[in-house]
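The structure's right below; bear with me while I get my questions together.
One chain of protein is taken out of this complex; the other chains stay put.
Think of it as A and B in the order they're written, each chain with its own count starting at 1.
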Amino acid sequence: MNFASFEFLAFLAILTLVYFVVPKKVQWIVLLLGSVVFYAFAGPVSFVFLLFAIVISYVTVQILGKRHASLKKYLEDTKETLTKDERKAYRAKHKNGSLLVVCLGILLLTVSLIYVKYLSGFSFKNGISFGSTLLEVMGISYYTFISIGYMIDVYREKAAVERNFFRHALFVSFFPQLAMGPISRYADTGEQLKVSHSFDAKEAWCGLLRILWGFFKKLVVADAIAPAIGYIVSEKLGGIYFILLCLFYSVRIYGDFTGGIDIVIGSAQILGIKLPENFNRPFSSKSTAEYWNRWHMTMGNWFTNYIFYPLSLTKTMQKLSKWGRAKLGVGIGKRLPVYTATIITWLATGLWHGFAWNFVVWGLLNGLVILVSQELNPLYEKFRARFPKLWHSAPYQSFMAIRTFLLMSLIRVFDCYCDVPLTFNRFFSVFYTFNIADIWNGGIMNLNVTGTQYIVIAVGIVVMTVVSRLSIKKPLRETLWEKPMLGNALMALLCIAILVFGSYGLGFDASAFIYGGTFN
Amino acid sequence: MKKRIIRIISFALALVAVIGVTLYFGAVLQDARLDNREGHLLCGYYDTTDSRDVIFIGDCEVYEGFVPATLFEEYGITSYVRGSSQQTVWQSYHILEETLERETPKAVVFNVLALHYGETPQESISRMSLEDMEWSKHKLDAILASMTEEESLISYFLPILRYHSRWSELDGDDFKHAFDKHADITHQGYLMQTGIDPVDTTDNRQPDDMLESLPYRAIEYLDKMTALCKEKGIELILVKAPTNSIRYYWYPEWDAQMVSYAEQNSLAYYSMIGKDEEIGLDWSTDTYDKGLHLNVYGAEKVTSYFGKILAENHNMPDHRTDAELSAIWDERIDAYYKERNGEK
Partner (left out) sequence: MEKLIEILENLHEGIDYETCETLIDDGILDSLDIVTLITDINDAFDVAIPPEEILPENFNSAKALFALIERLDNI
């Protein structure tokens, strides 16, 4: 089910109604059934994979829970009889067993993810090929990550073990978060999905406003600029159009992704469930590292917590570091684990997005930029200490934000072309194709976006910027809740703006409504 | 407490405002979408109350091929044409259901051209017919049967969802006339075309590849029409109006299929393909668009030809002796000639 569809809105309305009408005790069952219905739309194949992830993570977590309990009991029982070192040794041995269990669980889920995303298109017909017809399994990237995170958290004894299979199933499959995140951890939603929720007017109103706001970002801005992006990419336009592409694509992905997440979080909010935030004004970031702490945050945290840290703290890495310090000097040795782990993490992040070279390059570039800016950091700090006034001045702060935005926009373009050499080729065309005049001589009017649409998009971007600025301390919708007249008036305006200006439906082609007007 | 009341009231007002604006703006946008006449061929029917002996049903070949005024003038047969652009068989079936709820004719004449569509060929044209119908169960059924995959039912209730992207083309007039009732531009369902644009004899295009047989779904709906007429004791007559167009080519194989269908269901089937001489059609004067459709001169000839069949083979009564009916029809015939002679 697409979030931007009438089906989803009807589904959410009915679910909400049922959810608050049934006895509180069974609310979670309504959510589980809702998730099942949501999945039913995606077809039986999706369902099987989801069930697989639920069962594997459930079994893994149960075994881990039992092992933790038995270890605890053993340590308690032997308090008197064994020495500290003996107990330490037993604990370490036991932990290795648990590690094996959790690794097996992770392996199974990773294999199913890799199968679906990379290998299901594999065929022997006409030689070996990775066909483009991959299996379509809804949400697998997300629930796999949610399940793996949960298993690791239980292994680390940071999350409780859910004994009820169906509650566990709900935690893994809670429907709003499976199409595009957020990737929640057990600490985020585990408890919330267990307890009952009463209807709360404020949560419902704010949730509704947030859903509408998400639709505005997606339909009025992101989807409206999409034809221009498609045109520039398919026509392989260069020069100024490459720069426009970078900017347009940033606008599109921001509106589409943050808007989608607004719909997701808003939907859950109406039901009284607080999902973790996924974005925190990302385009105000002043460095790439900061950007990745503000953009797709739950994914970033997942990779940091479950790949980057464990990887960089493994014994091998620590040994590598020691070796490096001895052989290559302290500076390099110290950096070895961080650098290796950063590159591997970003490679994995790229591959998670898709099994293609453009994502590999995209991931590596991100890692590279972060490492380079890390190296330049002492320089920045000196500059900052030397010119504190300039550093803190608004123009310089804006300069840093714009620089980061442009850099990220540039890296993101790899996502557009899906072709690495072509992306580089078009990038370099900026330096030899001087067609900047196309901006004002009408060239940009030929990108399948009309002048009126550009105006609507521009107004939409201004509105998004203003709302973002007004939401620094607390979200604007919460401020508006305190001003009901203004708030409801704005909600109505937003609604009408989406209905009239949104890019949805079949579009209007006047000539299509003239019958027999042309001969063919 | 006070704040809570303000909250509830202002939310309710916002809701009303959104619904109101949506409906109003939707109506304006929907209405302004058409400045051609084909969008208003069905609506005139709802203003008529009299009962007729013959109902024509089908696509452009009926509303530009059969003239009720001529039929009465020459044979005293009362009739109405319920045709619309690219009317598919399922639309015809539901329009027929609607019609037979309002009156019981002696015969229903269905033009078979649309049988070669197994699915709705063009969303916009289909919608033009559907939106022109009055709301009823039949309209809903027709919508459900006609909807293409990318459409959603709700857009038929809230036209803004379909037409919103037109907002920038609206002008003041569109707002002024949004709720005006559409005048009936037809003559008992017949759409007058007085232009002449002869067939281009140098055009040597080939017709599209033939379907092996008429699509199953179309025949299924034809079966439904046959059953409906049988149930009501009304005679169903199948016709194929003449064309000289590559676009509306009617294959001999399809014709044979119709002949055998008619035989199996004991229906009459009249194909007017190849009957140009008997009808007296002259494709250099009787078409307004190079043979695609008939103009009024062609339509009158076809009507004369077919009226004779109706009177002789199907015993349609001559109402010209009925003073009351004659008075009503004379007025209609007058209006018809006024437009024909360019006085309107």
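Following the convention adopted for this analysis, a residue touches a chain if its C-beta (ideal position, glycine included) is under 8 Å from a C-beta of that chain, and two chains touch if they have at least 3 such contacts.
Just so it is clear, the model here is predicted, and its values are computed rather than measured.
Considering the whole complex, the hidden chain is in touch with A. Of the candidate positions A:Leu247, A:Leu313 or A:Ile402, contact with the unshown chain belongs to A:Leu313.
The residue touching the chain not shown here, chosen from A:Lys24, A:Lys66, A:Lys88 or A:Arg163, is A:Lys88.
Within the full complex, the residue among A:Gly105, A:Gly260, A:Pro337 or A:Gly460 touching the omitted chain is A:Pro337. Only one of A:Gln62, A:Gln374 or A:Ser468 touches the absent chain when the whole complex is considered: A:Gln374. Where subunit A meets the omitted chain, the residues involved are 88, 156-158, 289-290, 293, 304-305, 308-310, 312-313, 318, 321-322, 334-335, 337-338, 341-342, 370, 374, 381, 385.
To be clear about the criterion, only the chains that are shown with their structure count from here on.
Centroid to centroid, with C-alpha atoms defining each point, subunit A and subunit B lie 52 Å apart. In the complex of the two chains, the subunit B residues touching subunit A come out as 3, 6-7, 10-11, 13-15, 17-18, 21-22, 25, 33-34, 36, 38-39, 60, 85-86, 122-125, 128, 150-152, 154-155, 160-169, 247, 289-290, 292-293. Contact residues of subunit A toward subunit B in the complex are 6, 201, 205, 450, 452, 484-485, 487-489, 491-492, 495-496, 499-510, 512-517, 519-520.
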